[in-house]
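Could you have a look at this structure, given as structure tokens, before my questions?
With one protein chain withheld, the remaining protein chains of the complex are depicted in position.
Chain naming follows the written order as A and B, and within any one chain the residues start at number 1.
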Amino acid sequence: MDKAGEMWRFDGALARVSRMAGMGMLTLRGDLATEAIGGAVSAAVGLAVPQTRRIGFGPQGAVAWMSPDELLLLVPGADRAARQEAMRPPLEGRHHLLADVSDARAVFTVEGPACRDVLAKIMPVDLDPRAFGPGQILRSRAGQVAAAIWMEREERITLLCFRSVAGYMGELLKTSAGESGDPAYFRPEAG
Amino acid sequence: MLILHCPHCGAEAAETDLTPGGQAHLRREGPGASDEAFEAYLFQRDNPKGVHFERWRHAYGCGKWFIAARATDTMEVFGTYPAQTSAPPRELLDRIAERRPDWRGRGEA
């Protein structure tokens, strides 16, 4: 999703935080085991339906497992109408829900060797590499609001939250990445 | 501070990621129910010291409801299972019976 643009960037002592813009996001609900959903995902991003709590990446976009009957498709913002159109034939006549949620979400990235430490300050989840790494998606809370995070590669965590709390989330991430301490928990050598 | 295994997404969810939903396996009473039956459905809840079946939603995670069998006195969790059922799974009841030989089953304890 590197094609998406940055709204702003903050270089903190621990990590770089950026708010991203222009990412297209589509919610798809349905029976994930069916050919209809598989076909729609393939048509949208050329990927297979991800396993539980996994996220798949490809040249056309990404697809994340959100719940047992819900996926989130990540596509270039400009393509979202076309991708929805492409998904319709396999879904035709099948019980499903497809909705554009691009404007309902805010996307941030936290980059750098300390990105796990930055997130572990504000999220009650196990970010140890044994528990969380590239290809996985976690849904929980960051500070006081709902958030999902995933890794496309090491040293870069993407965070998704509701748009209305983007201001709060930006401040929270900046504080965690910049103005407070360095737990150096995931990089003991830095402590 | 409970940790409950979400049977839908497999996460070991902390209590802060969950919302409670009270006693599980209530049978809904609607129009036509007697006053007594409706009152029991609406208000009469078990409050056992020991084995209890509770509804929980993995609200900050996958959003799905599940049921946890838990000992209210020791916080032991005997198991969790999806909420789309009207009775606990057999193997879970067996496990509870093994852990709590004195337990006499739901609604009797």
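The rule is simple: a residue touches a chain if its C-beta (ideal position, glycine included) is under 8 Å from a C-beta of that chain, and two chains touch if they have at least 3 such contacts.
Criterion: contacts and distances are computed from a predicted model.
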item: Among "Heme exporter protein B", "YeeE/YedE family protein", "Sarcosine oxidase subunit alpha" or "Anti-sigma-W factor RsiW", the UniProt name of the subunit that does not appear here; value: "Sarcosine oxidase subunit alpha"
item: Chains shown that the absent chain touches, full complex; value: A, B
item: Given A:30, A:56, A:90 or A:112, the one touching the chain that is not displayed; value: A:30
item: Where the unshown chain meets subunit B, residue by residue; value: 1-3, 14, 19, 21, 28-33, 35, 38, 42, 55, 57, 59, 63-65, 71, 74-77, 83-84, 99
item: Interface with the undisplayed chain - residues on subunit A; value: 27, 29-30, 69, 95-97, 99-105, 117, 120-128, 130-131, 143-145, 162-168, 171-172, 175-176, 179-183, 185, 188
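Quick note on the criterion: only the chains that are shown with their structure count from here on.
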item: Distance from subunit B to subunit A - Cα centre to Cα centre, in angstrom; value: 32
item: In the complex, subunit A residues that touch subunit B; value: 52-53, 66-68, 70, 124, 138-141, 146
item: Subunit B - residues contacting subunit A, complex; value: 8-11, 14, 16-17, 60-64
